[in-house]
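Heads up, this is only part of the complex; the chains shown haven't been moved.
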Amino acid sequence: MSDTAHKILEENVGNIVLIKTREGVALRGKLKSFDQHLNIVLDDTEEIRSDGTVRKLGLVVIRGDNVILISPITE
Amino acid sequence: MSDTAHKILEENVGNIVLIKTREGVALRGKLKSFDQHLNIVLDDTEEIRSDGTVRKLGLVVIRGDNVILISPITE
């Protein structure tokens, strides 16, 4: 992870992020922690299905290997 | 695995978790054990099919490589 990537994630701990993983899973939740392999912990997570409906998941541990992207949500 | 991820899993040994793996497999069961590669053992496991029906699997050993996410179920 570049310093910039690390800094962005660090600055967004506690903020809402969007995560896309392999198998087409999309998650939106509060970034609780991350490590250098992009293993992620989200809280208050919602899974966003391909049809746009959401499902509450709460606390989620995500394996970094399968992460495609992480994007802080700013509104 | 970050310390936070480890702590969450540790705190949820004995609790019900949802696991999603590659190939679109979704499992719900009691977290019995895990290691740093996210190899997981679940007990009283149910496989949740894409059509929402479930199938009892009981004890299940899951290969960490193929895990996408783990989420404690709290109701």
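The letters A and B name the chains in turn, as written, and every chain counts its residues from 1.
Everything that follows uses one rule, which is that a residue touches a chain if its C-beta (ideal position, glycine included) is under 8 Å from a C-beta of that chain, and two chains touch if they have at least 3 such contacts.
Since the structure is predicted, the reported quantities are computational estimates derived from the model, not experimental observations.
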Full complex, copies of the single sequence (shown: 2): 7
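By our rule, only the chains that are shown with their structure count from here on.
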Distance between the centres, which are taken as Cα means, of chain B and chain A, whole angstrom: 18
Residue ranges of chain B in contact with chain A within the complex: 1-5, 8-9, 18, 20, 22-24, 38, 64-65, 67-74
Parts of chain A lying in touch with chain B, wherever the complex brings them together: 21-23, 25, 27, 32-35, 39, 41, 45, 57-63, 65-66
